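With one protein chain held back, the other chains of the complex are shown just where they sit.
First chain written, first letter: the chains are A and B, and each begins at residue 1.
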Amino acid sequence: MNLTTALARLLVFPGVLFAVPFAWFFLWVERKAVARMQGRIGPPFMQPFLDFIKLLGKDTPVRGGAGGLLMRAWPLLAVSAAAGAVGLLPVLPSSGGFEGDLILLLALLEVPSMCIIAAGFSSRSIFGEIGSAREAVLSVAYNVVFLLAIVSIAASQHTFRLETLAQLPPSFLRYLGIAAILVCLPAKLHLNPFSLPNAEQEIYSGPMTEYAGPELAMWELSHGLEWVAATGLVATLAAPHISLAWLAALLFVALSFVVVLLLSVLAAATARLAIDTTVRFYWQCTLIFAVLAISSALFMRFRS
Amino acid sequence: MNILTMLWKNLLGGSRTILFPARPKVSARYRGLVRFDPALCTGCAICRFRCTARAIEFKAGKGEFTWSYDPGHCTFCGRCVEGCKSHAISQDPACPPVYLNIGELKNSYTVARKPPAPKPAQAAPPAASGQTADPATEVRNERS
Partner (left out) sequence: MNLWNKLMCYSRRRSPWIFHMNSGSCNGCDIELVASLSPRYDAEQLGVRLEGSPRHADILCITGPVTRNSVQAVKTVYGQVCGPKAVVAIGSCPATTNVFIDSRTLDGPLDRHLPVDVFVPGCPPRPDAILQGVAKAAQILADRAANKAPVVSVLLPLAEPECACSCAQADKAAAPACEVKP
């Protein structure tokens, strides 16, 4: 993958230029779908964009010293990592890539939640610390399942390259892995029933309590980009290989949209679970399937 | 699967939201803004005495009085309406509007005092002293 392709993927499609409006669109879809399912009207179409603009115009509180600098850095890091993750997605058929870019994608997908955890602690607010601790516990719980699922998919198809994975015909094990990833997505995207770090009435805004203005706008944007990256990962893994570029892009958009709707139904249908129930769900229920998936992948690998 | 049925019904049935800035109608018995009728008011100021929130103010002048009401103070309890003997006060089924400055909603009325009603013609002198015309003792006698 040469520099121009990389820059085009990062900045244009499916990178920043495409992903940022798409992130706002997905945020709107989720809010609107949840509202309609609750019998309400919900926000108008431009709402996430207008929220972003309004936040850019607000003041930030004075923060001195290294702590203040760190607090300003975390949202920027989260946005860059999420944008990079979106840029790595193999949407177009001839998008190039490199060996091991699946691992880079996973790492970049992890960075926003790491930034949230760090931000909560560096804000030196008690609510931030509690929220970050919850996010950390949640992250450990779902990440084991998430990573095992991805690794089992990659091991079963003998490749860690996203483009190859997208081109190979999907196997039964891949769909199992996709199901496991779908189970982890509500926790990753802070949706009900695993929306614990955002528990507003319990811990104010958790890790985000001390953030305001443009920094908060960056956090909202990184959240939206995480939506695009996570649903896009499921879409690229689930989509069959199509050689027409525009059709592949359309299929990517459509599949991501379906995943967003599914997650919205789940968010509207459930209430927030407490931390012990959440962790128990991931460790007891889903871990067994992830372990089964990876062991069968390795078994098939060593058998062939 | 009950919750999914509910969500599906909500999606199909449309929202039950009242679109802003439309407002729902209040019922006819809603205790809202106090309405004052100066023509019926006798200036007894019982409403000011009974008002719990000091929304009603009463200032007696020479031959006239000023009655004022501030919905910003009002708690819409209705004690003034209950206490008014001449039914000059009533409550409309209406909500007070949003305002920007304190005292903006207050309205005052200056009402001229009515001249006293003419006395009826002199009645016949009371009967023989055997009968007590004192109403209080009459009541006591009835009760004992």
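Keep this in mind: a contact is a pair of C-beta atoms (placed from the backbone, for glycine too) under 8 Å apart; a residue touches a chain by one contact, two chains touch by 3 or more.
Because the structure is predicted, anything quoted here is derived from the model rather than measured.
Asker: Using the touch definition given at the top, which of the shown chains does the missing chain touch?
Answerer: When the full complex is considered, the omitted chain touches A, B.
Asker: May I ask which residue of A:11, A:179, A:212 or A:245 touches the chain that does not appear here?
Answerer: A:212
Asker: Based on the whole complex, identify which of B:34, B:74, B:89 or B:111 touches the chain you can't see.
Answerer: Going through B:34, B:74, B:89 or B:111 one by one, B:74 is the residue touching the chain not shown.
Asker: Which residues does chain B use to touch the chain missing from this display?
Answerer: So the residues of chain B touching the missing chain come out as 15-21, 23-24, 26, 52-54, 70-76, 95-100, 102, 105.
Asker: Extract the touching residues of chain A with respect to the undisplayed chain.
Answerer: Residues of chain A in touch with the missing chain: 31, 35, 38-44, 46-47, 50-51, 53-54, 56-63, 68, 72, 127, 198, 200-201, 203-206, 208-214, 216, 218.
Note that in this section only the chains that are shown with their structure count from here on.
Asker: What residues on chain A touch chain B, complex-wise?
Answerer: 35-41, 265, 268-270
Asker: Residue numbers of chain B touching chain A in their complex, please.
Answerer: 3-4, 7, 10-11, 13, 15-17, 19
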